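Heads up, this is only part of the complex; the chains shown haven't been moved.
Here the chain labels run A, B and C in written order, and each chain numbers its own residues starting at 1.
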Amino acid sequence: MPPLRRSSHIPDPNLITLYAERGGSALHRLDPRAKVGALAWLVVFVTLARPTWLLVAALAVTIVVYLLAGLPFRELLRWYSIPVLFVLSLVVFLVWEEPGAPVLAAGGLVLTTGGVALVVSLVARALTTVTFTLVLLMTTRYVHLAGLAAKVLPSPIDQVFLLSYRFLFTTLGLIDGLLLALRARGGGLVRGVLTSTRLFAGIFALSFVRAYDRADRVGRAMTARGYEGRFPPSEPLPPLSVVQLGAVAVAFAALAFAVLGGLPGFGGVVP
Amino acid sequence: MAHIHLQDGTLPFAWAAFWWALALLLLALCLVRLRRRPLEPGRVTLAAFCTATVFALAQVEIPILGGVHLSLMPLSGILLGPLLGSIVALIANIFSAAVGHGGWSVIGANVLVNATELGTAWAVFRFTAGRVGSVFVRGAGATFLALFAGTLVMIGIVTVSGIQGVALGAEAVAAGLVVLGAVNMAVGAVEAIVTGYLLAYLARVRPDILGERPVARPE
Amino acid sequence: MKPPVCCAPDERPSLVHIDCASHVYPDGSVGMHAMCFSVHRGEVIAVCGANGSGKSTLIEHLNGTLVPAEGRVQVHGETVDDARRRQLWRTVGVVFQDADSQLFAPTVIEDVAFGPMNLGLSPAEARQSALEALEAVGASGLAQKIPAYMSGGEKRLAAIAGVLAMRPEVIAFDEPTSDLDPVHAARVEGLIDELRRQGQYGLVLSTHDLDLAARIADRVAILKHGSVIANGPPRDLFYDVELLGGAGLIEPRVVRLWRELCLRTGRDLEPQPVTEAEFVAALADTGRG
């Protein structure tokens, strides 16, 4: 059993696969195309929706969906740390001087209610799509994801996509091993890069060659079983669900109606 | 490292869509040129390997100022050329979005930034072949210039697009971005050294990966 | 092309025959030179040598993932050209040493079905073929598992199933048991023995475990610096200390024990046991005699 040691704020592809293959929730049984459609809808929705409460509600609903799929909540909270950090590190420059009642003043900078709302909306937007992306990945079996990718992506993008998906496991595993070995002798990657750049450039170079050799071996093992640039999934996609796809279409239509009809809370398509 | 770590909902809809459209156009051009000749399986393996490595390394992150990590896009450009490199950029960004490491709606913009890096690095590295002796200098220089170009494009894209719900004027946003860009370039210097070292190492030990003539293995 | 450097051709019709003047890797290291090697139906050949003696290089030439720089590969007595060389994988299946690099799909069933799909089977047929192969190695329970969460032994079984599912004529195993725990090692060994008994395959295994070779191989080829330096039944080679030492190998444990015992008790080396069963029988005989 592989000890999963990587910094725990990154979703582990092995764990994602485990939930996707083992889970048996209603979400797992949905048409994968409909789930992709729903993700696309959510991305557009959080981009267009304005009111903070609506965005927070969207996030709450998505989290409920995540939990209904039987996915691990504690892991989700850990995985949130990176997207939240991205948002915060950006708004640290932008959040000041927003209109609204002052909440906090520090060193000449004023944080207002408007500023707080800005932060909350940006975080809610980010986490909504992150959460649903994880729902999609953790409730859709590999054959179906690969099948979709093979259908949608033109060659050679599909080949590079599917092969690099495989190599992800290899390279992440190698990084795990490297971090473990560094730590076992009192070293650390981040500290090392900053204090002894040359040595770590060497470590990186060696790891790169090693990872490439490993990938090359995988490639040759595939050639040994007849790989010639095609990567066909062994199971067809489940039959198209007209009802589910219809529901997604209706949702898109409603969104378009809300935006074009100037429903309050939805900004126009053009800023 | 010039890489827009923006989450979904940060860029306005119309601009996100615009950058996506531009990126798709660019990718379509790359595909047309790539398909003129059948692709060697070895190139596909190398491209897939670069994609996985770009993504995996992005997970080893220094979490300051929007997340600082090596982008390896210049390296991918040097190893693969801009055509195949652009495909690497697209897929690496898809993977990143899939783990919440940047949003789906900014993939278009990021592909444009990365394509700038790939193309610049490839061009500089190729142009200096035979003119500059040291592979390290060529690689480090190409990488630094590429990351600088990428940072300019990133600042341009974000300034033009604006950030949803922010009341600050474009100048103030740009000023913030310049600070971010400066940090990027500090990390860019590290990446340039690392990439230069890596390329020099490959030239010495594994010229086959660089697509050069085999030599006897050094001890 | 240079004239083949090969030994006198074998009388029996061979499934695959390699006759390679040299193979040099892109980084300049020599993988094989003056290598002559044949595989016949129904036999188990153990390729023995130290790390770096060319075992893996030989195996990758067998199925065409590497191509001799100078030399030729014959299948059923016919020299294969470049086009057919790319089809060698249909004839020769390889179970790689590093199961992690062999299993590339996120689930076992998907992985095992990969070869049959490439053979042109429909998805349904490929799945069927994969399930049968998993059953043949006694690992039906693994079908839906994720390789990352499997033990080394389970991975090895899945990798073997992936090769069996393609119904090759020759199966090459690169260090089939070296990193497995004893129970899984015994299981894989039993599986190879079972395949031998079926008589339809030519089986090649590379190993530096001479005890394994003694138990399971009909013929042993000893490799050094990318060439076969000796070739014959285990008993003929495994009492030759000089040969083994020169190749960076150590005689099988049984041979070492027997030799030491004979030395201590003044006994004759005959009947030169190489397997445990033979050893016990020989000892019991002497005890009785």
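Going forward, a contact is a pair of C-beta atoms (placed from the backbone, for glycine too) under 8 Å apart; a residue touches a chain by one contact, two chains touch by 3 or more.
Since the structure is predicted, the reported quantities are computational estimates derived from the model, not experimental observations.
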For this session: Report the copy number of every chain type across the entire complex, expressed with the labels provided.
Result: A x1, B x1, C x2
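The criterion applied here is as follows: only the chains that are shown with their structure count from here on.
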For this session: Please set out, as single numbers or ranges, the residues of chain B touching at least two other chains.
Result: 205-206
Exercise. Of all residues in chain C, which are in touch with two or more distinct other chains?
Worked result: none
For this session: Note which residues of chain C are touching chain A in the complex, please.
Result: 60, 63, 65, 86, 89-90, 93-94, 96, 98, 100-102, 104-107, 109-110, 113-115, 117-119, 123, 126-127, 130, 144, 146, 148-149, 151, 162-163, 166
Exercise. Can you name the residues of chain A that touch chain C in the complex?
Worked result: 1-2, 14, 17-18, 21-22, 141-143, 166, 169-170, 173, 214, 217-218, 220-228, 230, 232-236
For this session: Would you tell me which residues of chain A are touching chain B in their complex?
Result: 6-7, 10-11, 39-40, 43-44, 46-48, 50, 55, 79-80, 82-83, 85-87, 89-90, 93-94, 97-99, 114, 118, 121-122, 125-130, 133-134, 137, 154-157, 159-161, 163-168, 170-172, 174-175, 179, 189-190, 193, 197-198, 200-202, 204-206, 208-209, 211-212, 215-216, 219, 223, 227-229, 267, 269-271
